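Every protein chain of the complex appears in place save one, which is left out.
After this line comes chain A, so read on.
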Amino acid sequence: MKRRRSAAAIVALTPAILFLGACTSDQPTGKAGGTASPSAQSKFFDQAEYEAQLAMRTKTPQGPADKPWEQMIDPKMVDTAKYKKNGPYHLCFSNAAVNNPWRQVGFKTMQAEVALHKEITKFTVLDAEGKDDKQISDIAELTGKGCDALIVSPNTTATLTPAVNGACPKVPVIVFDRGVQTECPVTFIKPIGGYAFGADGAEFLIEKVPAGGKILALRILPGVDVLETRWSAAQAAFAKSKLNVVGAEFTDGDAAKTKSIVSDYIQRHGKIDGIWMDAGATAVAAIEAFEDAGVPVPPFVGEDQQDFLKKWKDEKLTAVAPTYPTYQWRTPVIAALRILNGEQVPQDWNLPQPKVTEANLDTYLQPNMPPLHYALCGCDKMPGFPQKWGGK
């Protein structure tokens, strides 16, 4: 009986550890979350890249203004004549995962983009389900499948680099979203980046919240480079301001936890004057914490998800939504076709990264779309919209 009990306890505990491990992170930091020290920069901070991104925000992108997914900022074009071949084409895609609404919307948009091009007769997709090891074997498998071009959305940066290096000599490779530490892909597609995202939100709060105001920063989890860059840029901006960052908390992207954390802070500090978030999925839960406490909702940083935009409009909030646009999922398909056509593409394809503001809120608010739909999908005029994206 005794043995049975302790065995049971061990088994009960094991999955909890597995859950912990399931949060993929590139380089887990040893730094605990806790109260923010705005001066301390994380090891993810790259001063040159930070400055480059902030500068890119005000540059005029090249390309058609009504198709931001074809635009590029500061392109350094590379020759692709050696990849030129006649269609029809077989495109392959190694996807990190479809495990969150952002990737859901993006992947649907990519499939719709593929459907637009008759010359693509075959589109093979392998889903790595958020596992590095699976993606490594996925990439190896795809390189042997006669793909004309291989699109990779890496699960993590460092671990996937050798796999991409292995694929490059065999097939033109296009990487997007998260990067890899090698120059071998023909093009790397991404929006301006995390520093710009983080700075957009922080600068808005610095402008809207009076000096001395208390800011609470809500982060999903530590150790993921695309999220760390957002926070480090915000820290840099707050450090130069007169705002007081009273806390930086990890929410795990969980709505109930977010709401509890914000409620605690409202209790503890009497008043919170601004909320910064590194991703907007739980923004509405954070807003509700203020509503339920019976205090006015302070200036807010969210993201371009419909539930947040709706709340913003309905409650006339002071808010901003930096974006990491899902329209970037269209670009790899376009890039692949250009490469196979021998047209030049930029080595680093920097897409514009607009933010939703008071002024353009109505353009992005789509009441017919599901609450977790991302407004900047660039999919509004694609065949099958809005039903394919869950809209009415």
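Methods note: contacts are C-beta pairs under 8 Å (C-beta built on N, C-alpha and C of every residue); 3 or more make two chains touch, one makes a residue touch a chain; residues count from 1.
Heads up, the rule we're going with is that contacts and distances are computed from a predicted model.
Undergrad: Quick one: the chain not pictured, UniProt calls it what, "Hydrazine synthase alpha subunit middle domain-containing protein", "Autoinducer 2 import system permease protein LsrD", "Cbb3-type cytochrome c oxidase subunit I" or "Cysteine desulfurase"?
TA: Spelling it out: the chain absent from the display is recorded in UniProt as "Autoinducer 2 import system permease protein LsrD".
Undergrad: Out of A:Val284, A:Val297 or A:Val320, which is the one that touches the chain we can't see?
TA: Here the residue in touch with the unshown chain is A:Val284.
Undergrad: Which is it among A:Val125, A:Leu221, A:Ala239 or A:Leu361 that touches the chain not included here?
TA: Going through A:Val125, A:Leu221, A:Ala239 or A:Leu361 one by one, A:Leu221 is the residue touching the chain not shown.
Undergrad: Given that one chain is not shown, which residue among A:Thr124, A:Thr182 or A:Ser263 touches it?
TA: Looking across A:Thr124, A:Thr182 or A:Ser263, the contact with the absent chain belongs to A:Ser263.
Undergrad: State which residues belonging to chain A touch the missing partner chain.
TA: That gives, for chain A, the contact residues 1-2, 4-6, 8-9, 11-13, 15-17, 19-20, 32-35, 98-101, 103-105, 221-222, 247, 249-261, 263-264, 267-268, 281-282, 284-285, 288, 292, 307, 370-373, 390.
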